[in-house]
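One structure, as structure tokens, below. Some questions next.
Excluded from the complex is one protein chain; the other protein chains are retained at their positions.
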Amino acid sequence: MIRAINDALDVMLTRDPNVLMFGEDIGFFGGVFRATDGLQAKHGLQRCFDTPISEGGIIATAIGMGVRGLRPVPEIQFADYILPAFDQLVSEAARLRYRSGGEFWAPITVRSPYGGGIFGGQTHSQSPEAIFAHVTGLKTVIPSTPYDAKGLLIASIESDDPVIFLEPKRLYNGPFDGRIDQQVKSWAGHPAAQVPEGHYTVPLGKAAIVREGGDATILAYGTMVHVSLAAVEMHGVDAEVIDLRSIVPLDIDTIEASVNKTGRCVIVHEASRFGGYGAELSALIQERCFYRLEAPIERVAGWDTPYPHAFEWDYFPGPARIGAALNRVMEKN
Amino acid sequence: MIRAINDALDVMLTRDPNVLMFGEDIGFFGGVFRATDGLQAKHGLQRCFDTPISEGGIIATAIGMGVRGLRPVPEIQFADYILPAFDQLVSEAARLRYRSGGEFWAPITVRSPYGGGIFGGQTHSQSPEAIFAHVTGLKTVIPSTPYDAKGLLIASIESDDPVIFLEPKRLYNGPFDGRIDQQVKSWAGHPAAQVPEGHYTVPLGKAAIVREGGDATILAYGTMVHVSLAAVEMHGVDAEVIDLRSIVPLDIDTIEASVNKTGRCVIVHEASRFGGYGAELSALIQERCFYRLEAPIERVAGWDTPYPHAFEWDYFPGPARIGAALNRVMEKN
Amino acid sequence: MESQAHRANRPSIQLHIPEPLARPGDKASFDHIEVPPAGSVRRPDTAERASQLRDLPFQLIRVLDNDGKAIGPWDPKLTPDLLRKGLRAMLLTRIFDDRMFRAHRQGKTSFYMKSTGEEAIGAAQSLILGHDDMCFPTYRVMSWLHARDYPLTDMVNQIFSNARDPLRGRQLPILFSARDYGFYSVSGNLGTRFGHAVGWAMGAAYQGVDEIALAYMGEGSTAEGAFHETLTFAAVYRAPVILCVTNNQWAISSFSGFAGTEETTFAARAIGYGLPGLRVDGNDFLAVAAATRWAADRARSGKGSTLIELFTYRVAGHSTSDDPTRYRPRDEAEHWPLGDPIERLKQHLITLGEWSEDRHTALEKELDDLVRSTVKEAEKVGVLGESKPPLGEMFEGVFAEPDWRIVMQRREAGVHGDD
Partner (left out) sequence: MESQAHRANRPSIQLHIPEPLARPGDKASFDHIEVPPAGSVRRPDTAERASQLRDLPFQLIRVLDNDGKAIGPWDPKLTPDLLRKGLRAMLLTRIFDDRMFRAHRQGKTSFYMKSTGEEAIGAAQSLILGHDDMCFPTYRVMSWLHARDYPLTDMVNQIFSNARDPLRGRQLPILFSARDYGFYSVSGNLGTRFGHAVGWAMGAAYQGVDEIALAYMGEGSTAEGAFHETLTFAAVYRAPVILCVTNNQWAISSFSGFAGTEETTFAARAIGYGLPGLRVDGNDFLAVAAATRWAADRARSGKGSTLIELFTYRVAGHSTSDDPTRYRPRDEAEHWPLGDPIERLKQHLITLGEWSEDRHTALEKELDDLVRSTVKEAEKVGVLGESKPPLGEMFEGVFAEPDWRIVMQRREAGVHGDD
């Protein structure tokens, strides 16, 4: 996936002189995860450069450039470190178009690696998507495959709205499915790792049904898409697995159709459960599919604790926990 | 309510030399809403003082004092302006005890006026409770009456955990119930405006059933408690109205018992709907009361737009919108 | 570890809380403020390195002397026409402010903020910078717009939040936005736009054009982290931006000691970033113009950013919600040593023979009439509560295109068709 992201950035730098990117260590070095590897050398010092360690400053600067008509793609090194820029994102990027009567807006795309599974401890593992989803005026996009990563990232950069583009860092180098007893897989051979050359987009707000099924619906995004597929495989439930791809805008139609069909639903995310994005999904589904639901909607999520270093695999929602939830919605206990 | 808050602060300054407070304009001036009126004169320059305009600095400083064993009660002038301190609250105050293996913690109480109804426009009207509720390690408390305000504030200051204490600014001077065609009321004569002298607490995590009823359950907090009561009165539904009082910790037992009794539920808050705290309530209830629910849980909330100045009363969830939702859960259409 | 025994006879420790020299009831005092004579500060070449300019932040650039003459190397030698334009803008600002403040008392608007005593700042800078430059304002530099002849009716409509409000009822009065007038969107939260100016300016440099940005921050707001982030980015990338601290000595009820001036100046912050820092008499139209032009020339020639402290005094209350007699002597403004910027510019023009008391009185009358008739016109559309933009405007502009939530909620709120 990291190469697909690099490719998307390269394509956009090549196509559009208004695109530029900056962030901590992304210039000469190419980023701590190598997302911008080679881009400064290829496109020049001014198109992809390092910044002071100041997330607030990075986003403020990006907004100012966006106001001029540029399309900056700032990187925040870890999503945990977006918080110093939270005010800029919420009070400025998200509000600018509205409050100025449409005179100004900030077409910025904030890329940031997020999520767990790499033994990164509390401040290199968190999933902050819920606090963005609640902010009116921000879009939040989360890919789960190389194909989607490239297409969604290009669509995000081309969007005239501010986009938080969260990259599941555990998927950078392979489709991790939570089975920690198995050999680490690379993307090689995965169908969605075939990334076309050049420009293409995956539209924001369109979910993907990554597995059709009739017994239950699983809603997931990012790494949890792969973990959910593994859970389905391991637990023999014919579940439909939906990859949301963007959580704002949300593809409510696809979700509603699926749950109306299956009558059962499990929602999965890495972020802690209370007040997480799963709560909104659960609320929406019960509002729209109430008379079709056969069992309570289940949420499988991180525990309501900070992300704990040594307990990585106890915290991370693995296939076993998803399987148990599937069993509960199938009333198989 | 503002006098009850002032009273609580006065009581705690008198009782505990470890209590001190600071914030923008709260010292000599007594705060833009007069919450600390007279406290500097009475307790001294060092116990209640002004600060630089730097919410991040205010909270960082409070944490450092808390670590020493003091119990600082910083004020953030408007809840909209907590965001520059969001990182301090989330990455530091909320995590300190956990990550340090219990060596350090920050018993701070962050007071801040929040919510709408005063024609304050986008940045003086917002309700940010959902983003705090999602943060593991923070408590969030919201009173709706003078009695509760004093008792909950004292309990918050005495709590060893960091507490976000959100004061519904529209209730400072009277029990506003959303009926904008009626005369503005003061607290005089309201039963919960009788505030005992001296020290008492209202426990965190205990909801109040402010109106018993059998037909439906309304969950609300802050200003919306009063608006909900007005809606019940105006629409003639025998609804049980529950004032959550603290949203973390949440009194799930009281909620569960009520909804199991009524089978119908309306959740009300001022904050915008998508990803709001109502989503968590809705998700919890359908998880716990699924087989008792007779109709979809309804959410009445601010629209998914920024808080708009001229459209105050179109945005603010008034008794009419709550009434319509009550009708929908009662299937009265 | 060293023994702590030797500390025994140390003075006892106390937490220092800054206090202003005078509170209500005290005798007002500006004794701590040194006012050097006009013309006493050197004017270095705009190409000089910042490290050669470390003396400037501790001085005060003044051009107009007590007789209304322009003195010394910073005299910007502006044309009488430009000076009269500036005077008109300042006077209009003052008259407009007074009228709007009264409109608030009459319930015609929810909120208002005056810039009494600070009118020179926006007016001078607006006239010195070019049409393609961009200013990132606070709520207290409305004279920028008045200097560029922003349509007064639009302004009043915004303040009345009526159906013709150019910001569509979405924003608090006076938190303006006027792209065509080089005036960026203001918002209620402090400090956050300072960094946008740096990004905008970096964008100009990136595109190879010599447009520059100018940003304002109140002295109280400089305590926000955003101030530092902005200066850091401005310095690191040598952004063509002028960063202004309008030090009017008060932040609501808090005197500037709470922003950290007990031992230094705001201009001195520049030294730590390797930037030039100018400290300027903000009530001196010519000094403001001169310093701005110096910084603009420097920025346009690729030499980067300048920090300018505009030393002034907030004569009025903070806003319509404020009562300054609660926290400072009622007559404090009368003791303020740097005078009234309007009066000073007027005297200068008279000294030059380019203005007269009669013309001044006539101008006052003209502007007063203008404001009155504009308010009348806006009142015909409606004041707060009588008239507002169509309800549908509440749902516009959240995103470039609304998503299903907005579409559904519009409907639920009863918005039909074009409304």
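Just so it is clear, A, B and C label the chains in written order, and each chain counts residues from 1 on its own.
Basically, a contact is a pair of C-beta atoms (placed from the backbone, for glycine too) under 8 Å apart; a residue touches a chain by one contact, two chains touch by 3 or more.
All figures in this text were calculated on a predicted structure; none of them were measured in a lab.
Contacts of the undrawn chain with the visible chains, over the full complex, involve A, B, C. For the chain missing from the display, the contacting residue among C:I61, C:M155 or C:A226 is C:A226, taking the whole complex into account. Only one residue from C:R88, C:R300 or C:R359 touches the chain missing from this view: C:R300. Mapped onto subunit C, the interface with the missing chain covers residues 1-4, 7, 10-18, 49-51, 54, 126-132, 148, 202, 204-206, 208-210, 223-229, 232, 235-238, 240, 257-264, 266, 268-275, 293, 300-302, 304.
Remark: the residues of subunit A touching the chain excluded from display are 24-25, 27-29, 32, 45-46, 49-57, 80-81, 83-84, 119-124, 273-274, 303-306, 308-311, 314-315.
Listed here are the subunit B residues that touch the chain not shown: 20, 46, 51-52, 54, 56-57, 60-70, 72, 84, 87-88, 91-92, 95-105, 136-137, 139, 159-161, 205, 248-250, 252.
The criterion applied here is as follows: only the chains that are shown with their structure count from here on.
Taking the mean of C-alpha positions as each chain's centre, the chain lying farthest from the centre of subunit B is C. For this pair, subunit A with subunit C, the centres built from the Cα atoms lie 41 Å apart. Rounded to a whole number, the gap between the C-alpha centres of subunit A and subunit B is 31 angstrom.
Across the assembly, subunit B contributes 80, 83-84, 122-123, 274, 304-306 as residues in contact with two or more other chains. Annotation for subunit C: residues 170-171, 175, 187, 189, 225-226, 398 touch two or more other chains.
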